[in-house]
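Below: one structure, written as structure tokens.
A single protein chain has been omitted; all remaining protein chains appear in their positions.
Chain lettering (A and B) follows the sequence in which the chains are written, and residue indices restart at 1 in each chain.
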Amino acid sequence: MNESVSRPTAADAAELLARVRARRPRVHCLMNSVVQKFTADGITAVGAIPSMTSSLDEIADFVARADVLTVNLGTLDAERRHVIRIAVDMANAGGKPWILDPVHCDYSPGRLAFARDLIALGPTVVRGNRAEMALIGEVRASLAIETGPVDHLSDGSVQVTVENGHVWMAGVTGTGCLSGGVIAAFLAVEGNALKAAAAALATTGVAAELAAPEARGPGSFGIAFLDTLASLSADDLLKHARIRHATA
Amino acid sequence: MNESVSRPTAADAAELLARVRARRPRVHCLMNSVVQKFTADGITAVGAIPSMTSSLDEIADFVARADVLTVNLGTLDAERRHVIRIAVDMANAGGKPWILDPVHCDYSPGRLAFARDLIALGPTVVRGNRAEMALIGEVRASLAIETGPVDHLSDGSVQVTVENGHVWMAGVTGTGCLSGGVIAAFLAVEGNALKAAAAALATTGVAAELAAPEARGPGSFGIAFLDTLASLSADDLLKHARIRHATA
Partner (left out) sequence: MNESVSRPTAADAAELLARVRARRPRVHCLMNSVVQKFTADGITAVGAIPSMTSSLDEIADFVARADVLTVNLGTLDAERRHVIRIAVDMANAGGKPWILDPVHCDYSPGRLAFARDLIALGPTVVRGNRAEMALIGEVRASLAIETGPVDHLSDGSVQVTVENGHVWMAGVTGTGCLSGGVIAAFLAVEGNALKAAAAALATTGVAAELAAPEARGPGSFGIAFLDTLASLSADDLLKHARIRHATA
């Protein structure tokens, strides 16, 4: 394995953020209804173009125009499951990357079973918190990410940690979902999923660190986080990104 | 009646807020789609854990894990009515408190009729504005709350007013719905509904008063309100809560 290719660095993060801003990829999100605007604002802030419809009649048209797909399992019902399967099949057929966010699969056995069905379809990335990823179990043939105070990324052979972020992220509903959308934007411009995801998580994590001193609590933190995502510079990433490596 | 138990004070509010932060109750919300994130952020700000799904396939799993239920009647359709009935039956069977927020029942006779059906199932609290509560009529065997410039709480024998709040709350969509979620969080840690609800309304009202001087208008007020909810101290409540009593 060529380490210089597979092991992401702060310089990679800076280069990939610039690439997202230059190419402006389209990110289609099957996003839970709670955080649609916050996620769309975050995707826009890094320079990508979000879309959000989850209607059965239109999903094919929107996925066809997208460069990457985010599947977030909030508010699942039978029709939404059907829409997700159509979207995933289209992404796979078109060779487009997609990310699965099995949010709250630890609350509902049905949601967990559906998450496992989707993982069998080969997502580029699965991202969850510790409780969710523990239930998901082994994720084969894709990149697994456990986010938390430290984010753990593993593609089966290489393990990477991203140690950026701020405790206030947990006080704002949707920061995890937003980071899933930002990972998707980076996947659209970089074929190495480990490098793309590490760069995206360094971007959101450093933005959170720079936002915290501007904020007085979770309300103003969520706003400052969007501001810093939009203004984050290459120097900010080179100076603050903490991406570490360990062979599995 | 033991006055020291049934008549809530500012000290009770401070003690119950500390209890919410220590126990971190789970609050499941059947919330209108407009204000899901704002309500979730408010519930998180007081220290509780929100969840929001309203899908028929998953409602039982989520209510089973929750400590308390919030039923908000925005955007009603046949499926949502069915989901609400399942959730309420589960809450009642499990002895869990639940609050009904008959939002805009004055706009739609069908919504009003459904609100009355739900009241017959015995909510722990019904909270509405003046127009809504006037139509609801007598609320038996539960706590009725009419929110407004002054909040009026009545359990049939004791009447309490909470005189906190700020006029800018009416300029931010969802402050009433958010306060319903906060009342739910307090119901989860205190069996005396009158005391729990008065403490919750003092908490949101004092937070609004402390937020207003930080704000320039309704946008920044909504943000500052979340900040102050998260940072509110026992001293803030002891100093500013205005809870008054009058025997019915």
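Quick note on the criterion: a residue touches a chain if its C-beta (ideal position, glycine included) is under 8 Å from a C-beta of that chain, and two chains touch if they have at least 3 such contacts.
Being a predicted model, the structure only gives us computed values, none of them experimental.
Residue in contact with the omitted chain (choice from B:35, B:126 or B:232): B:35. Looking at A:9, A:36 or A:108, the residue that reaches the missing chain in the full complex is A:36.
Across the interface with the omitted chain, subunit A contributes residues 33, 36-37, 40-41, 44-45, 50-58, 61-62, 65, 214, 222-231. Although one chain is not drawn, its touching partners on subunit B can still be listed: residues 32-35, 37-38, 74-78, 80, 104, 107-111, 171-174, 215-220, 222-223.
Note that in this section only the chains that are shown with their structure count from here on.
Rounded to whole angstrom, the centroid-to-centroid distance between subunit A and subunit B, based on C-alpha atoms, equals 33 Å.
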